[in-house]
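Here the complex is missing a single protein chain, while all its other protein chains stay put.
Every chain is named by a letter (A, B, C and D) in the order it is written, and numbering of its residues begins at 1.
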Amino acid sequence: MHMILNSPWIIPALPLLSFIIVGLFIRPLSPKIAAVVATLSVGCSFLLSLTLAWLFFTGPNPSQLSIPWSFEWLRFQPGLNIQMGFLLDPISAMMLVVVTSVSFLVHLYSMGYMHDDPGYGRFFTYLNLFTFSMLGLVISPNIFQMYVFWELVGVSSFLLIGFYYEKPSAVAASKKAFIVTRFADLGFLVGILLLGFLGYQVQQKLGSSDSLIAGLQSLDFQFLTHPTVLSELSNTGFLAIALVLIYIGAAGKSAMFPLHIWLPDAMEGPTPVSALIHAATMVVAGVYLVARMFPAFSTAPSALEVVSWIGLFTSAFAAIIACTQDDIKRVLAFSTLSQLGYMMFSLGVANLEHPLGYTASMFHLFTHAFFKALLFLGAGAVIHAVHTNDVWDMGGLRKKMPITHATFLIAVLAIAGVWPLAGFFSKDEILTAALEGGHYVHFIGGLAVAGLTAFYMARIYFLTFWGKGRTKATDHAHEAPFVMLLPLLILSVLSISAGWIPFAQYIHPLVQSAQEHSGHHGLNWTVVLSGSSMAAIGLLMSWFLYAQNDFNRVNNWISNFQGLYQVIKKKFYFDEIYLFITHKIIFRLIAGPIAWFDRHAVDGSVNLTGDAVQKSSSIITLIQTGQLQTYGVWFVLGTAVTLIFFWMTLL
Amino acid sequence: MIFYLLTFVILVLALATVLTRHIFRSAIYLMGVLALSAGYYLLLGAEFLAGVQILVYVGGIVVLIVFAVMLTQSQDLIHDHPSRLRKMLGFLTSATFFGVSAWALLNSHLNKNIEMPSDAQFSAQIMGKAFLSTEGNGYILPFELISILLLTVLISGIVLAKKEKV
Amino acid sequence: MLISWVLVSLLLFSLGIYGVLTRRSAVGLLISVELMLNAAALNLVVFNRFLFASRMDGQILTIFVIALAAAEVLIGMAILVMLFRRKKSVDVTQLSQLKH
Amino acid sequence: MGILSLLIFIPFFTAMGVVFAPSPKSVRWVSLIGTGIHLILTFFVTIEYFNLASADSQLAIQQLSTKLYMVEKFDWFKSFGIQYYLGVDGISMSMVVLTSIIIFTGVLASWNVENRSKEFFALLLVLVTGVFGVFLSFDLFLFFMFYEVAVLPMYLLIGIWGTGPKEYSAMKLTLMLMVGSALLLVGILALFHASGLHTFDLIQLANVKFPKDFQNWVFPTIFIGFGILGALYPFHTWSPDGHASAPTAVSMLHAGVLMKLGGYGALRIAVYLLPEGAKEWGLFFMGLTTINILYGSLGAIKQKDLKYFTAYSSVSHCGMVLFGVATLNLMGFKGAVLQMFSHGIMTGLFFGLIGMVYGRTHTRIIPEMGGLVKVMPWLGVAFYIGGLASLGLPSLSGFVAESQIFMGGFFGNQWHSVTAMRVLTVLSTMSIVVTAVYVLRGLGTVFLGPIQDKHHEELTDATFTEKLTTGILIFTMFVVGIYPRVLVDMIEPAIYPILNRLNM
Partner (left out) sequence: MNLSLELMAPEIIVLATGFLILISDLFQKSKNENKASSILAIVGIMLAACSGLFLTDAPKETLGGRFGLDQLDLILKEILLLSAGLVIMISPAAMKEKSEQKITHFSEFFTVILFTLSGMMFLVSSRDLVTLYVSLELATIPLFALTAWTKTDKSGEAGVKYLIMGAIGSAFLLYGLGFIYSITGDLGLKAIQTTLTASQLTNPSLYLAGALILAGVGFKLTLFPFHMWAPDAYQGAPTPITAFLSVASKGTGLILAIQLLLKVMGFLLQPFVFGIAILATLTMTLGNLVAVRQNNLKRFMAYSSISQAGYLLMGFMTTKPEGLTAMVFYMLVYALTNLAAFGVLIVHIHQTGQEDITSLRGISKANPLLALSLMIALFGLAGIPPLAGFVGKFFLFSIAAQVGYYWLVAVAALNSTVSLYYYLRLVRQMYIEPENPQSQKLQISPMSILGLGIATVGSVVAGLIPYIYDGILATSSQWLQVWLKI
């Protein structure tokens, strides 16, 4: 059993192997076998990571960070070598389990969902590539390797979003996703460069004195989260800037406020993709990065402030927009946005003294992965049935699709934060962290968002499953096939039970000093009461507006806030602003003139020299008049001038 | 004294050769100039040279030129008066050349009022010996070369000037 | 005095140049060239007489110059005659078919 | 005839073989076999090099003068101090491998050149002989001789087999490169005469400490001389026109390999022999190349023609090479050589693919094409891999090189103001976003979306030779991307002497 402990690289290697084999050889032969092989490989790595996590958490030192395996990948400078390896610590074990499990379920689900799609084999190869790169990202022992897999994850999401390459909108969405994340990665890269430089200088200074530091490279996480190093770094003054830059990378990937525009459009991809990538795994990479760098963030409180405020704003902003969206996947996308905001600001409110926020965020990440995946897969089943995304074309599917309805209801309750389900516990932890941390504004904001979440989730629930079928498609909707229902059932079980796992005991930032936390398990009753009441209000409100099947009440509400409603529906026109900036300003006002300048000015000057030679040669040829006597004049004058020149040099 | 007289006449004749409109007259004036320069040679004590000058230059070359003038007599060029620009340009160039060289010569080692030395062992047989002796300061080699040159010139002259049997 | 001889030969040389640069007829050109060569030869004899009376190198070179002048005139006349036969004129200013 | 001379003259003998080849069809096979043998030989030479070099890779760090292996040295113009001096170190080895791959794939890519194919292949092989000569020669005169041999066949290749305004661009290209070599000639002669020792041997010249003000004017002359070939900013205008009208294999070879001569020469001669001059001018050229990088990538966004699009992107990438050289530190140099290698492969792939697409759709205008991936999936995927490599996706060679260069630029050196270097580096890192924009925009319009032109429907996918060409190039990119130590171990020992000379 301990084989997996000292050669854990098998977990990411399996999806890679199957990606290569399936992609190059099996896919052209038969898509069916390709799907099976792909799913099996992810399944095995899921089991392996489960056993690894089990062994790790029940092992001798459950919170001890270790790098069981690594090899030297790229040498920058003697003190700056990049090791490609496997880092094992509580959050990476947890993430391994989350990624492989959701990925395995999505593989299963998409066997059914993508059944009659021409690109069936191709879809599974992309999924495998994504799983490999996500696993690579999770286990990376240094920030550079994380950047490497960060980009690979970006590319696989680009490929998956643009899966239906026939549709121009899908192509545009994938391009937008990649470019926005690429822009964020620019910040990330500059952050890495700055951090590398600072780290290198500190390593040179401290390397002689402390043997542990001497062994580390300046981009390793162990180095960057080492307390003495951090104190050294913080008084260079650049640490905050570096961390903010890195946070830009995280914000891009987790679609925080300014860089969120790509996530709603990413819904162009097939639904299992949205479930896997834009709910459970990729978007949380940003949170994972901040968590990984948490000790550094906590030594630079200003960076932490940035994280918390952007997190809060995004969650509120997304929740408001979610209430007005009609497309079921867009609603879920915005709900993911707001939940991510939750995780971010819970990290933001925490620091090394009372790390509850850190644990709460990881806990919420864990639970959110399951019920959000469930929501997406449920929505997928519904779309599969009625072949439309628009909520207003659905309705009354309760009777037609009972299991989907049941699982969807569990997920809605979970996300709304109703007591027994996972969402309640993790959201509650976050709110207590905010309250106890003294961040009252965050606490109140969190509460409001909880209410809004309950409202819009219930809204789409009632609109899809309650009331009468509004279009004839809903009449002959039928239950999804079993291969799609099985993952739904598993996920619903997980959504229920995930809450009960004693998270606090295992996940806390100060890995080295594993002093036992006081039984933090007890719930803070004020938070419980306020959270549940907000959830209840939200549910009742949407029941009141949307369940009775007559929507005039809603319409007259909308009519008197007509202007505001439209603005929110149009997502505050951010997409248009970005389009304006890129097309009008960058393309027309910068790239155009440069291309013109190059063709005319720089090229022109080269042609100018050519014409100058031609012009001067046509002038000089004229002195050859053909008249013999002119030659004579040139001859004699030449001698005279030479004589004068000789004489000049003489004097 | 004779020198000044001779110089005056030569310069007048030279100017005439250069300025006359009729080619034929200019040939005659040239003959005058060459003859008088033979006089110069006599003045300088180079009798043999004067003789050669008269014989070859005046006798041979000028006669040849006269023949050429006769042969190339053409109506449009009886009065050969060059364009004003050509004259101006010619004058300017030759004047600058003259001025610059004169200025150079006047400052040079020649301008130290060197009188004509009295004795000068010029004699024909030294000249003759110089032409044919092989060692010492004999000039047998140029002598042979001149003969080859004249032969080549004759051959090519004939080839060029003979009438093509069309 | 030596300088006056030298100046005379220089003047003759310059007149020859003027002749070459202004004459329109090719024969006139040849005449002026003869003038220049004669001036140069004179120059040599003058130096021989005034500066190096003991030897006769200058005069020997002058004789060769005379012979060379003869050769040159011969070739010149041959070409001019050939040209005249074809173009019926020896006007140098017309001879500008080869230019630029 | 040592092994290195063999490396240089195999293409030449193949060219001779091609001239006397019986039928036009066999011409392709002769040149393929020739370049194939060359590829295998290069492979063995690399293995041999690794055995030799691994022994003293540790002490390379303190070395002052470049350690050469498999040296061939005998006098040529003894009275003038010129020798036939060949040797190989890490940098030249990597470049020889690159050139060998590119010429092999170049011959494969020009498989269906019918018009005067004998002369075409002969000239191509002569050009490559010049390039190999440059990479392997360590005598300045020999270097300069092979450098000009490499430049001249371009005129005929573009002039006769090109498309569009071929005479104009062929003439412009040749003249601008010749102006570059004119500057180079001045530099080399200045070095030779100012060194005092009567030799052109690069290694000995390096020991001479040239006076400071002498270096201050010779360094820019040589750097700009090489920069003109390496598409330095104001002198890059020949590259878009030249590549647009050159036939596929020629632009593959030219952009892939010839432009690397510029970077290689700048590093090997300008920086190695004139360290003081490098310190004096380093920051200026770094600024210039930053413009080069941003200008090239921004210029590529609006390009309509695929070849101009790639030409501008290679202007930007070659700017990165020179940027790396101008940073004057270990990572900058290593990144420059890595970028030379990776960009060589990348542009080779790009131009090869453009040739194949052009062969099918007979148009290179981007808006006119659409949805081609449906019809030619292999070419589409290969194009995308090339595009992703050019925007620096990890696991592909582009990223490894760019990260080294940016890290080098960011770490700076002790002669220039570090903040200025850092600002310039950040500006050039922006190019990864702009590159992403134009690559995805261009490839998206050409390959994805619905098929625009209905008779693009029945176009065929890649033939076997095309698959082989793209396959080899993509495989190399992945190898370098996934396991960069293959190249880094080869290059690093060769960089240290140049660096130590700077610190001396």
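Going forward, contacts are C-beta pairs under 8 Å (C-beta built on N, C-alpha and C of every residue); 3 or more make two chains touch, one makes a residue touch a chain.
Since we're looking at a predicted model, the values are computed, not measured.
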(Q) As a test of the contact rule: which chains in view would the missing one touch? (A) A, B, C, D
(Q) Just to verify: which one of A:25, A:500 or A:646 makes contact with the chain not shown? (A) A:646
(Q) Looking at the full complex, which residue from D:13, D:29, D:50 or D:76 touches the chain that isn't shown here? (A) D:76
Q: May I ask which residue of D:175, D:381 or D:486 touches the chain that does not appear here?
A: D:175
Q) When the complex is taken as a whole, what residues of subunit B touch the one chain not shown? A) 101, 103-105, 107-110, 133-142, 145-146, 148-149, 151-153, 155-157, 159-160, 164
Q: Pick out the residues on subunit C that sit against the missing chain.
A: 13, 16-17, 20, 26, 29-30, 33, 36-37, 39-41, 43-44, 47-48, 51-52, 55, 57-58, 60-61, 64-65, 68, 71-72, 75-76, 78-80, 82-83, 86-87, 92, 95, 97-99
(Q) Touching residues of subunit A against the unshown chain: what are they? (A) 613-614, 616-618, 620-621, 624, 626, 628, 630-632, 634-643, 645-647, 649-650
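One rule holds in what follows: only the chains that are shown with their structure count from here on.
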Q. Counting in whole Å, what is the centre-to-centre distance of subunit A and subunit C, each centre being its mean C-alpha position?
A. 98
**Q.** Between subunit A and subunit D, centroid-to-centroid distance (C-alpha), Å
**A.** 36
Q | Contacts with two or more other chains, residues of subunit C listed in rising order | A | 17, 20-22, 93
Q.
I need the residues of subunit A touching at least two other chains; which ones are they?
A. 629, 632-633, 636
Q.
So which chains actually touch one another? I want all the pairs, not just one.
A. A-B, A-C, A-D, B-C
Q.
Considering only the defined contacts, which subunit D positions touch subunit A in the complex?
A. 172, 175-176, 234, 236-238, 240-241, 295, 298-299, 301-303, 330-331, 371, 373-374, 388, 391, 393-395, 399-400, 403-404, 406-407, 410-411, 425-426, 429-430, 432-433, 436-437, 440-441, 444, 447-450, 483-485, 488, 492
**Q.** Residue numbers on subunit A that touch subunit B, as the complex places them
**A.** 629, 632-633, 636-637, 639-640, 643-644, 647
Q: In the complex, go through subunit A and note every residue touching subunit D.
A: 72-77, 80, 144, 147-149, 151-152, 155, 162, 165-166, 168, 171-172, 175, 178-179, 182-183, 185-186, 189-190, 193-194, 196-197, 200, 582, 586-587, 590-592, 594-595, 598, 602-603, 605-606, 610
